[in-house]
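Complex shown without one protein chain; remaining protein chains in place.
Which chain is which? They are A and B, in the order written, and residues in each are numbered from 1.
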Amino acid sequence: MQSNRMGWILLAPTLFLLGVFGVVPFLYVLWLAFQRWNPFGANPDIVYIGADNFRRLVFDAEFLASVGATSGFVVFAVVSELILGYFLAQALMKNFPGKAWFRTIHTLPLIVAPIVVGSVWRLMTTPSIGIIPHLLDEWFGFQMNIGTSAPTAFLLTIIMDVWHWTPLVTLTLIAALVSLPPDPFEQAQIDGASKSQIFWYITLPMIQPAILATVFIRLMDALRTVDEVWMLTGGGPGAATRYVGLHIWKIVFPKTDYGYGATISVVVLYLTIVVCWLLYVALLAPRNK
Amino acid sequence: MRRDRPWLNVLFWVAMSFVTLFPIYWLFVISVKPAVDLFSTPEVILTSFYWDNYAEVLSDRTLRRYMANSIIISTGNAFLCTTLGFFACYALSRFDLGGKESVFFWTITNRMAPPAVFLLPFFLLLTQVFKIGDFILYDTKIGMILIYCTFNLPFAIWTLRPTVDGIPKELDEAAVMDGASTWKVITQIIFPLCRPGLAVTLILTWVFAWNEFLLAATLTSFNARTLTTGLSEYVTTTGTEWGVMASIAVITLIPALIVFALVQRHIVSGLTFGAVKG
Partner (left out) sequence: MSFSLKAGASALAILLSAGAALADDAFWKKAAEPYKGMTLRGVTEATPPSNYISDVIAKEFEELTGIRVEIETTSWDQMYTKAIQDMEAGTGIYDMVYIEQDIIYAYLSRDFLVNTTQKLADNAALKAPNYDEANFTTFANYFKGDNGDLFGIPMEAFIKLYLYRTDLFGDADIQAAFKEKTGRDLVPAKTHAEYAEIAQFFTDYGQANDMELWGTTAQAHTGHVASWYEYYESVAPTFGVYNWGIDADNNYAASVENGGQMNSPEALAAMEWWLSMRDIAPPESPASTWTEVGTTFAAGRAAQGLVYGENAAWIASDESKSRVVGNVGVALPPLAEGVMADAESGAGYIGYYDGGAFGIPVTSKNKEAAILFLQYMAQEEVQPGWAVAAPRITHTATYEAPEVQAMNEELGGYYDLLRDQGYLFAGAPPYPFHAQVREATAPIFFNILLGEVSPKDGLDQMAAAAEAELKNLGYRK
């Protein structure tokens, strides 16, 4: 065994950077969560108000609705991305002509900035003049209006997210699949295992850590989404797509309700950590024993 | 060997590419149309091209500066995060450090923070804490490279960990037995075997930094402004300049594509195992 000192040395820059730019801001936000601070209130000063913000949060119907909408969005988007991304990663493990090209094309959405993605999807879906409602009307006589139909807007945010972020899942899973050692698979084939047996008993357990990492990343990024949805729907119609990231944004910036915004952030952060921790423990802990 | 039917794969990927490319094609369509044409019956096939948006964008010097900033910040940050993440993963994987699984989990919590309210402490950190005389980290490229570590470093650690864990310990133990230093083990044994994972991490951290908007918009003002913040200049109360915005977006696909082409090759180059899995 090598000396642990070397291990800490290798870890030190990471701990330092995340300590300064992660922990310190967090402590500041945590402190802020217990203050009332609106620079444009009648009293613009920072006032300590104990747990009042938290009390307000529990009864805040807008916040609860936002959490509900966000959960739906995140679950649908992330699950679709995971399944689709896995199959595409598998498909890209095979050899066929033009593979490198197709892989590059598939990853193209990643390099379009979210604010641009939101803009393009907005123009593609503008009622009556966007290309999508236009074709739907022409081909099926279906009237699509993102401005009046909440399910349409909700679905579109998911489709947009899947379009934009599935390549991320594909890429990380390719990296995992590529690094798998070949022996277990050869052995299984010799033993006459079926394709689905190989998937459930060999592939899946072996790439589970990578899947978990990918799910985590997508989960927390989807929870933080602001610019794409803001551009596409502005959170509407009504509050149908006012997801938590956007909700906090609206409270912190236009409303300048810094204290309450900090409270929501802390609670959302806490909930995210709990969900991720449960997933982490449930999926990885038994394996590590 | 499996009975693969390559033409079926090709057919599938042609269809898939069509779906993937359509919004990007539409981005191009928007960029070569006068604004008023966006509000008339749309046609899938372009019949005429309007290049004024590109003329406007290409003649704009500030945009070139934004582009340079974006490239420097994304590339610097991607290399920094991938390198540090790689070291951290090696430490977490090979050393028996107390509480290391908690540390591992803690790193990712840094990516979970909803950005809006954290902009405030970031701003204070960069303007008031990191202040040496008149120099502040606010609106500097190095400041942005460091700030981007909050979301990219956890990402790098989490995507690299399975890869590093997957390399049999026997390999480095044998090398250590032969008297190799830790440094040598990392660079000569682990590194080559991690190439696919490192390439993917590099690409994706680069992408996240390249696309980042909220932090760049708030924490830069002249010297370190990036392309994404430049794009937002075209969203105003008077109206959104869709065409100009789209043409910038199309132009900025080019450096991103080059980076992709350079790095993507490594995803498979380290590949020594068969392609038959599942």
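By our rule, contacts are C-beta pairs under 8 Å (C-beta built on N, C-alpha and C of every residue); 3 or more make two chains touch, one makes a residue touch a chain.
Model, not experiment: these values are computed from the prediction.
*Asks:* Using the touch definition up top, pick the residue from B:35, B:58 or B:97 that touches the left-out chain.
*Replies:* Of these options, the touching residue for the absent chain is B:35.
*Asks:* Quickly run down the residues of chain B that touch the omitted chain.
*Replies:* 34-36, 38-41, 52, 119-120, 123-124, 127-128, 138-139, 217-218, 221-222, 225, 229, 232-240
*Asks:* Name, in rising order, the residues on chain A that touch the hidden chain in the full complex.
*Replies:* Touching the missing chain: residues 38-44, 62, 126-129, 145-148, 150, 153, 233-242, 250-251, 253-257.
The rule is short, and it goes like this: only the chains that are shown with their structure count from here on.
*Asks:* In whole angstrom, what separates the CA-based centres of chain A and chain B?
*Replies:* One centre to the other, that is 15 Å.
*Asks:* State the interface residues of chain A toward chain B in the complex, per the touch definition above.
*Replies:* Listed in rising order, the residues are 1-2, 4, 6-8, 10-11, 13-15, 17-18, 20-22, 24-26, 28-29, 32, 88, 90-91, 93-98, 100, 102-117, 119-121, 123-124, 129-131, 134, 163, 168, 171-172, 174-182, 185-186, 189, 195, 198-199, 202-203, 207, 209-210, 213-214, 216-217, 220-221, 223-224, 226-227, 231, 244-245, 248-249, 251-253, 258, 261-262, 264-265, 268-269, 272-273, 276-277, 280.
*Asks:* Quick one: which bits of chain B touch chain A in the complex? Just the residue numbers, please.
*Replies:* Going through chain B, the ones touching chain A are 4, 6-7, 9-10, 12-13, 16-17, 19-21, 23-24, 26-27, 30, 38-42, 44, 84-85, 87-88, 90-92, 94-97, 103, 105-122, 124-125, 146-147, 149-150, 153-155, 157-159, 161-163, 165-168, 176, 182, 193-194, 196-197, 199-201, 203-204, 207, 210-211, 213-214, 227-228, 231-232, 235, 240, 242, 245-246, 249, 252-253, 256-257, 260-261, 264-265, 267-268, 270-271, 273-278.
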